[in-house]
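Here the complex is missing one protein chain, while the rest keep their positions.
Chains: A and B, in written order; residue numbering restarts at 1 for each.
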Amino acid sequence: MFAFIVRRIIQATVVMLVIGFIGFSVKHQLGDPVRDLVGISVSIEEREALRQELGLNDSFLVQYGRFLKNAMHGDLGYSFFYKRPALDVIFDKAPATIELVFAASLIILLISVPVGLYSAIYPKRFFSKFAMGVSIVGVSIPVFLTAIVLIYVFAVQLHWLPSYGRGETVDVFGWESGLLTIDGLRHLVLPSIALSSIMLPLFIRLIRSEMMEVLETEYIKYAWAKGLSRRRIWMVHAFKNTLLPVITVGGVQLGILIAFTILTETVFQWQGMGFMFLEAVERSDTALLVAYLVVVGALFVVVNTVVDIIYGLINPTVTVASR
Amino acid sequence: MQTKRQKFKESYLLYSFKRDKVAMVSFTILTIFLLAALFAPVLAPYDPYDTASIDIMDSEIPPSWVADGDSRFFLGTDIMGRDLLSTMLYGLRISVMIGIGAVILQAIIGIGVGLVSGYMGGKVDAILMRIADVQLSFSTLMVAIIVSAIVQLTFGVGRYEQLAVPLLVVIIGIAEWPQYARTVRASVLGEKNKEYVEAARVIGLDSKRIMFSHILPNSLSPVLVISTVQVANAVMSEAALSFLGLGMPVSRPSIGSLINAGFEYIFSGAWWLTFFPAILLIIFILVINLLGDWLRDVLNPKLYKG
Partner (left out) sequence: MALLEVKNLEVSFALRHGDLVALNDVSFTLDKRERLGVVGESGAGKSVTGFAVINLISKPGRITKGEILFDGKRLDQFSEHEMRSIRGNHISMIFQDPMMTLNPVLTVGTQMVETLRAHRKISKAEAEKIAIKKLELVHIPSPERRLSQYPHEFSGGMRQRIIIAIALLTDPAIIIADEPTTALDVTIQAEIMDLLLELCDAQDMALMLITHDLGVVAEVTERVMVMYAGKVIETAKTIDLVRNPRHPYTKGLINALPGHGECDQENRLQQIPGTMPNLTEIAPGCSFHPRCDYCQDICRSTVPELRQIGESKERWVSCHLVGKGQL
């Protein structure tokens, strides 16, 4: 088990180095740190001096090494638009995105587990068939369209919920949270529903098919033969076995939600990292773009590594040799 | 030729197709859409690329059956005064072109990698599959968004928009190849140890020959199944990129960029600008997904989970 964890961490490190390399290459090719620092109203001589001073005339590899070293110390460059270190900007925006992903994951979990299990246990009932039908329509609707429809119905037509922004937020130890005010929560409703809409059908189908497979196994039949209650058989014997594949696939899928935050945040003008990323692209704010790439890359790598390790811990049959 | 047709007529595929109404309707709609995309220049009442024929005075006219509608423009016009129906037909054409192009590209990369990986095994396999895993874990959409953002910065917005179609094909193709690689690898591993491959090796056929003439044909049914789903994914990715302003420009819009352009105007009541392209996109993706589901049930290949 220990060796397995070490190996996963080494692999995660390699992936991070590759991401760092890509990020640095982008920066090296496209970025202009001098402009980022002093703007364009400085003479060519002064710029050249500054270039020398910043080490921009060093070889690619030397600069890459410096980039990595700085990144380790939390320095991912300087955003020329915000006139602040890129990482600070991202950390300011991160809570908005994390709260959105959290709310969406919660919605996905609370709906997909009961619906998936129900439609696996009673596949022939009307509700199950209805849920399956809705879910295939669901996967076919792009997340930005769901978002637009939600805005049109609940904000433009009904005026029930706000259509953009985060609303009132509260500062909790430097974390700007929208979860603690009524206004913040009202603003969160539509974006989180929109974000969950893309993954929800996938989760329902995944849980359903895994559960159906498990229900056919010998050990479930044996559990019936032991005279256990339905509740125990479905919720403990079957569900626990369903969880394993759901966690591996599901963990990765939740990571994928981050990608969809870019779309959701754009539609709702949600001031998170995704919205910031697109603005950075429009403004050619290379440092911020690269910082986003590295931070999101790290997030993915951490999530995946943790999911893998959790999987190893839950599944008693995972041995070091089999991985 | 006669026998081939006969064979198809008696095949299980056709039999179950005829029995499945959903599959038949989906197939019909998809065919109509594909034909509409192919013959867009013939079918469209106006040429949306012909700036001379567009009058800005005609902008934001609602669909013809609504009050204030204009009988010249069945589905109304967009903000630039283009006929929405014509623009949608051309947009569908672009979306389909990029979708199919991207799928062909990813299929070539993915099948190649999958074959090599599955057949060679060992270190090569481990490394290639790790790359695929890692890339997949970043989500194809994320990779596509970041790559297109970088490419757009490199080329500059103007050049990017000129080259948008081939660039999007490459970007989406690169983002999605791991799906193919994993599926093909899985079925290669399944086929590899079967007797006929063993036999081919024993009689001394070289490995390339075995891969292409023996293993590949037997891996085709899973490839067929994921291809349908992948076309839907590619069209969706393209729409998402265009919606974010990282795809097709409004002057040569795909369905996604039409929705993007229309979105700004739903608050002012011009709902049709978003509504019709959105419905078109959803139905297009839905019928492909339904067909994919049906194919998966019928061919029942061992697909890679996740």
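Definition applied: contacts are C-beta pairs under 8 Å (C-beta built on N, C-alpha and C of every residue); 3 or more make two chains touch, one makes a residue touch a chain.
Being a predicted model, the structure only gives us computed values, none of them experimental.
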| item | value |
| --- | --- |
| Touch partners, limited to displayed chains, of the chain removed from view | A |
| Among A:13, A:70, A:157 or A:217, residue touching the chain not depicted | A:217 |
| Residue of A:73, A:159 or A:226 touching the missing chain in the full complex | A:226 |
| Selected residue (touches chain absent from view) among A:7, A:84, A:129 or A:240 | A:240 |
| Residues belonging to chain A that touch the chain removed from view | 217-219, 221-229, 232, 236-237, 240-241, 244, 314-317 |
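Quick note on the criterion: only the chains that are shown with their structure count from here on.
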| item | value |
| --- | --- |
| Contact set on chain B toward chain A in their complex | 130, 134, 136-139, 141-142, 145-146, 149-150, 152-154, 232, 236, 239-240, 243-246, 256, 259, 263, 266-267, 271, 274, 278, 281-282, 285-286, 289-290, 293, 305-306 |
| Chain A - residues contacting chain B, complex | 11, 15, 26, 29-30, 136-137, 139-145, 148-149, 151-152, 156, 245, 248-249, 252, 255-256, 258-260, 262-263, 266-267, 277-278, 281-282, 284, 286, 289, 293, 296-297, 300, 304 |
